[in-house]
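Let me begin by presenting the structure, written as structure tokens, before commenting on it.
Note that one protein chain of the assembly has been removed; the remaining protein chains are unaltered in position.
As written, the chains take the letters A, B, C and D, and residue 1 is the first residue of each chain.
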Amino acid sequence: MISVPVNKTLLRLTKRRKTHKKAFGAVPGQLVHHEGSVNGQIRVIHFDSKTLDDRIVDSVGDLAGYAASETTTDETAAPRRKGVTWINIDGVGDIEKLGELSRLFGIHPLAMEDVVNVHQHAKLEFFGDTFFFVARMPSGADGFNTEQVSLFLIDGVVITIQERPGDCLEPVRYRIANKLGRIRRRRSDYLAYAIIDAIVDGYFPLLDQYSEKLDEAGTLLENGGDRSLPLHLHNIRSDLLLIRKVVNQHRVALNEILRDEAEIVGPDTALYFRDCQDHIQQLMEAADTDRETCGELRELYFAMLGEKNNDVMKVLTIIATIFIPMSFVAGIYGMNFDSDASMLNMPELHWAFGYPFALALMATMAGGLLAFLYRKGWLA
Amino acid sequence: MISVPVNKTLLRLTKRRKTHKKAFGAVPGQLVHHEGSVNGQIRVIHFDSKTLDDRIVDSVGDLAGYAASETTTDETAAPRRKGVTWINIDGVGDIEKLGELSRLFGIHPLAMEDVVNVHQHAKLEFFGDTFFFVARMPSGADGFNTEQVSLFLIDGVVITIQERPGDCLEPVRYRIANKLGRIRRRRSDYLAYAIIDAIVDGYFPLLDQYSEKLDEAGTLLENGGDRSLPLHLHNIRSDLLLIRKVVNQHRVALNEILRDEAEIVGPDTALYFRDCQDHIQQLMEAADTDRETCGELRELYFAMLGEKNNDVMKVLTIIATIFIPMSFVAGIYGMNFDSDASMLNMPELHWAFGYPFALALMATMAGGLLAFLYRKGWLA
Amino acid sequence: MISVPVNKTLLRLTKRRKTHKKAFGAVPGQLVHHEGSVNGQIRVIHFDSKTLDDRIVDSVGDLAGYAASETTTDETAAPRRKGVTWINIDGVGDIEKLGELSRLFGIHPLAMEDVVNVHQHAKLEFFGDTFFFVARMPSGADGFNTEQVSLFLIDGVVITIQERPGDCLEPVRYRIANKLGRIRRRRSDYLAYAIIDAIVDGYFPLLDQYSEKLDEAGTLLENGGDRSLPLHLHNIRSDLLLIRKVVNQHRVALNEILRDEAEIVGPDTALYFRDCQDHIQQLMEAADTDRETCGELRELYFAMLGEKNNDVMKVLTIIATIFIPMSFVAGIYGMNFDSDASMLNMPELHWAFGYPFALALMATMAGGLLAFLYRKGWLA
Amino acid sequence: MISVPVNKTLLRLTKRRKTHKKAFGAVPGQLVHHEGSVNGQIRVIHFDSKTLDDRIVDSVGDLAGYAASETTTDETAAPRRKGVTWINIDGVGDIEKLGELSRLFGIHPLAMEDVVNVHQHAKLEFFGDTFFFVARMPSGADGFNTEQVSLFLIDGVVITIQERPGDCLEPVRYRIANKLGRIRRRRSDYLAYAIIDAIVDGYFPLLDQYSEKLDEAGTLLENGGDRSLPLHLHNIRSDLLLIRKVVNQHRVALNEILRDEAEIVGPDTALYFRDCQDHIQQLMEAADTDRETCGELRELYFAMLGEKNNDVMKVLTIIATIFIPMSFVAGIYGMNFDSDASMLNMPELHWAFGYPFALALMATMAGGLLAFLYRKGWLA
Partner (left out) sequence: MISVPVNKTLLRLTKRRKTHKKAFGAVPGQLVHHEGSVNGQIRVIHFDSKTLDDRIVDSVGDLAGYAASETTTDETAAPRRKGVTWINIDGVGDIEKLGELSRLFGIHPLAMEDVVNVHQHAKLEFFGDTFFFVARMPSGADGFNTEQVSLFLIDGVVITIQERPGDCLEPVRYRIANKLGRIRRRRSDYLAYAIIDAIVDGYFPLLDQYSEKLDEAGTLLENGGDRSLPLHLHNIRSDLLLIRKVVNQHRVALNEILRDEAEIVGPDTALYFRDCQDHIQQLMEAADTDRETCGELRELYFAMLGEKNNDVMKVLTIIATIFIPMSFVAGIYGMNFDSDASMLNMPELHWAFGYPFALALMATMAGGLLAFLYRKGWLA
């Protein structure tokens, strides 16, 4: 039966939407431990164009050195610190640790609340001078799931807080470690860009998975298809719509960065954010063409199914049509006209070759009909 | 039957359009009490970056303090007042109160008329220096309904007049109360933006409702669907079109603000209005993809229905096709050829095993046909 | 039959196109009295921010006062006249009057020819310094018809010449009379904008008519539809395409104004023309979604029709399928096997309960089949 | 049969594409006389704002006066010549004449080769300072055919070389002759624009032809349609696609002009090229909506055909269904149960009114069925 697959997906969809909605209407100012999130480690990468320091830190207190020189300095007057610091925290389960971090870097409690309530949609917010970006990172091996990454840009420090350990930010770390590209020569706003870009690029393999699913659906179709195919395609299409929606949220949020460019990110970094939007555009177009392919495959399935059904009906109807005239002849000679009453009344019944004649007549009719159908090319 | 759902919706659509049209051709200069609107309270929020004063005021006379310094001052020469005042009035039922307000703040009678005639479409108008924005706020728990919110921006004062009590502006009040974001540090044009943005964002949960309706329609489809589904989907689609239309009116009106930016809203606030337009764009895209999903579900419904019908027809035709050759055999042996006239005339009738032979012949034909159909895979 | 509605519309379409084409290839320089156009009155509205003079003038000679100071003055050297003059002429039937006007205001004969040949498409042209705009104004209560409005902007004077009396410019006159908006404080280019904008806005009620027609088509569909529906929808769709085309001509012409902004309209008035283009965009989008709805309703109609047909076929096939096995049994016992030849040959014929047995057998087969169909849910 | 129309068009399409492709891979530097091109006359129009000289010239040598002052002058240092010269040559058959022209005006041999090889697609090229534009002008009364127009802009001289005599440039000549618009007051770049614009505008009547073909197809559909309609529409659609492609080539080439505006065309003339692009946009949109209408008409055709087929099948099935129960009754009373064996065995056979009873039973069944179908509304 066709019921199971759709049911699960729709439930999944509904659930996702519900949690999103809850995020909209969350009671403000209250830290709630979100079920399933894991408490993880703190990793600090500090670098400038020449030096690099990458280490795991035990407690938030160890971060004091990075924060102090920042939050106590008047941003505009003081000379910019040379280095860039990236603090990454895996998991939002340890509320106390996050609270401590919040106090240390002067993060607004409402922002911290959004960090912990991991069902935000991608957005940009400003709390005072703090640039706060919420991104959704694709996560999990199977199907479409996202994990929330909260990113703060506070002067020279970038803080990322992930919902779960494991991310798609390795290329960024690799580029920092290997002095690749511009990342070591630029400031913290470029690091923020690099992280957001890596998250956005993480959607490419996800879309590739869906492309492969569509390839498999194509192969299935080639082997005649299967009744669950239309609903399977509908599910893929729904997931693609959802990906498109999430990716589009990033686009809108990046637009806001680009508008505010003068204040937070420099005009040169703004250029890179435009590249990032190009990638988003590419993702959205890819999702759209895949969605279109879904529709195309479904139509192909129904068209091929219809063709098959037509074949069945045609064969059955041909069989019936061949027998009907023969049955008519049999009906004729089953009539009870009284041969005694007249010479005209069914003399065939008393012919010596009456029965063979009738059978031959039937065979002729069937043969003629078959010849007609064959000549028309309808027996192929 | 399918008649009821469409009827109601179409009536609803027609009604809405008619009232819109009436608004176009309203007799100018005449205040009419609109049926169903409620007379509500006056709430004044006055704030600057440090102080906040939020209270319910009994009569329009109590507002004199806020208006006086404004309307009597030459705008360009006098120094700008520090604070921002937001006057909100719930309900447009008390014509006298609104008239008093109009005189106090120097609002043009024709603008006041639009306030009372609550079927305006979203628009921007200028009456002298008064910035007058009409927004449509989604309202009501079920289906698509909007309520008119009229917003005046007169120097440092923002006046909002709502059709009914209850709104989606709580987030704005919350941000003012909690000094969140930039709202307390900016001027009245930013407040106007924040209110319009909150109204626009109020369409997101509405669209979520329609997404859920589509999910439910998907679940219904999974359980085999129901004859009213196509028309139900048509109704959802019509509502989505209407939402798109209303939201688009806001986009056009905001475009006019952006063109006039130098005069009313500062260039920095204009940036925020662009964010607002991004949200509108997102709403419109969401409405479009939902509409597309409507079409997709309808096609899926009809395709699945067609498939089911094909199954029925196939089974019936198979049954008929099996009996037709058997009937033919029966017809043969129902013929009345005279066995006495010749040895060739139906000798089977006189065989000892004639009848079993005939039955066996029939069974063979039916069995052969079934085997053929089975081998073709048409019995599945 | 379905022929009548399409026939008329197609004729109408063809006719419209033909007249458009004639306009393309008109013999230049020759004033032709166009059949059906009416000779109307001349109305002059002269205003500045303080004074207003609105009157009906008998002859073109009375306009000399407005033209004299204009055409004899060197535009760049002389100080701009304070007031704005709007001369409106209803009807293009009085060739002499128009010729006189042409001489008075120095209008190029080729422009005058376009005024009289009322099948121009919307366009912008320049004859020397004369700004000449041809607009198409929706006209007539039923269906899609347009009337040509020719607008000249010659320094401080705006001349509009309409094909027929009756227009959608009342809102402009009202705003002038009541000092509404900016119209009294701005120059003649703003008046030209206001008139063109009012003409464009005149398409909104027209599109509303088509939306209502679509609603009615929806209601018709709900009551089962009617064979003429697809062609009726095709006609609506063709009209919408035509509206879109005409409106798009205005958009292209306005684009040319915006490019030339420095020369004719000031940069501030150009902003308003952009608003006007927003409205055109809105019109085109509305026409597009209505066209889409046409397609949707047609598909819905055919899908519902197909469903109904399927129902008919199913019922008929069920009836046939029930009788076929019963007829087979009757065929069996109509065979003529010789019971005397063997005990095996149709002993049932001689049973005491043979006939009831046969009838019971038939009833059982029919009942079994019905039960099968019922259990499958195919009798619903 | 349906084969003829498609065959021709497809051949035509393929041929066109092939020649285009040949143009891509043409051997460079070799002048080939193209079959079918005609050797035509040379017409020179020389004008400035006051004087006009229009005459037919016998040989290229007579053009020396126009070329000399141009090619021998240093462009940047020398003062611009007052007048504008337009040299038009009909036909590319006289290779020697073209070679002479090429030497006289210093046209690059490779450009000249493109002129002669008349299957170029529309493009802009620069050979040194020579602006070389290849346009495709619609030509021929029936169907979609284009002729190549090569345009050189060499300082004050515009040279156009047409594939065949006859063009759509009369409006340009008329405007020059009658001092209409700006053409007499502007320089040679404006003339180049006016010519290109006239060529682009030449596609409007062509598209009108296709619109009329669609109208005729609509009329055909109204009269029940015809089996060749779908392929006829497919052919129209293919032509529209080709028009769109050709027109789009002009758009891309014009884009390149606009990018290079500073070098060749002045910024003020660039504005007019933007108008030209607006027209191309309009053409492309018109082609798109016509293509859409093709699809719509085809769907309508198949839907109406399907409806007609459904009617046929329904009527046939109703006839069959009415006879089946009656045949069943006849089958019953054709059974051979032995009335002698029992009172229960077919006593009806021996009733006095047995036969009338059977006939009445049949009539009742047929009538009941008809009544049922009538009540259901299926006999309509």
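Heads up, the rule we're going with is that a residue touches a chain if its C-beta (ideal position, glycine included) is under 8 Å from a C-beta of that chain, and two chains touch if they have at least 3 such contacts.
Note that the structure is predicted; figures quoted are calculated from it, not measured.
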> Among D:174, D:353 or D:372, which one is in touch with the chain left out?
Replying inline: D:353
> Of the residues D:62, D:216 or D:256, which one touches the chain left out of the display?
Replying inline: D:256
> Which positions on chain D touch the chain that was left off?
Replying inline: 2-3, 6-7, 10, 13-14, 17, 20-21, 24, 28, 108, 110, 125-127, 227, 230-231, 234, 237-238, 241, 244-245, 248-249, 252, 255-256, 259-260, 295, 298, 302, 305-306, 309, 312-313, 315-317, 319-320, 323-324, 326-327, 330-331, 333-336, 346, 348-356, 358-359
>> Touching residues of chain A against the unshown chain: what are they?
In response: 174, 178, 180-182, 204-205, 208, 211-212, 215, 218-219, 221-223, 271, 274-275, 278-279, 281-282, 285-286, 289, 293, 296, 299-300, 303-304, 306-307, 310, 313-314, 317-318, 320-321, 324-325, 327-328, 331-332, 334-338, 341-342, 344-346, 369, 376, 378
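Rule of thumb we're sticking to: only the chains that are shown with their structure count from here on.
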> What's the call on chain C versus chain D, same or different interface residues, using the half cut on shared numbers?
Replying inline: different
> Quick one: chain C and chain D, Cα centre-to-centre, how many Å?
Replying inline: 25
> Rounded to the nearest whole Å, what is the centre-to-centre distance of chain A and chain D, using the mean of the C-alpha atoms as each centre?
Replying inline: 40
> Considering chain A alone, which of its residues make contact with at least two other chains?
Replying inline: 334
> Linking chains that touch, what shape results: line, ring, star, complete or other?
Replying inline: line
>> Per the touch rule above, enumerate the chain pairs that touch, sorted by label.
In response: A-B, B-C, C-D
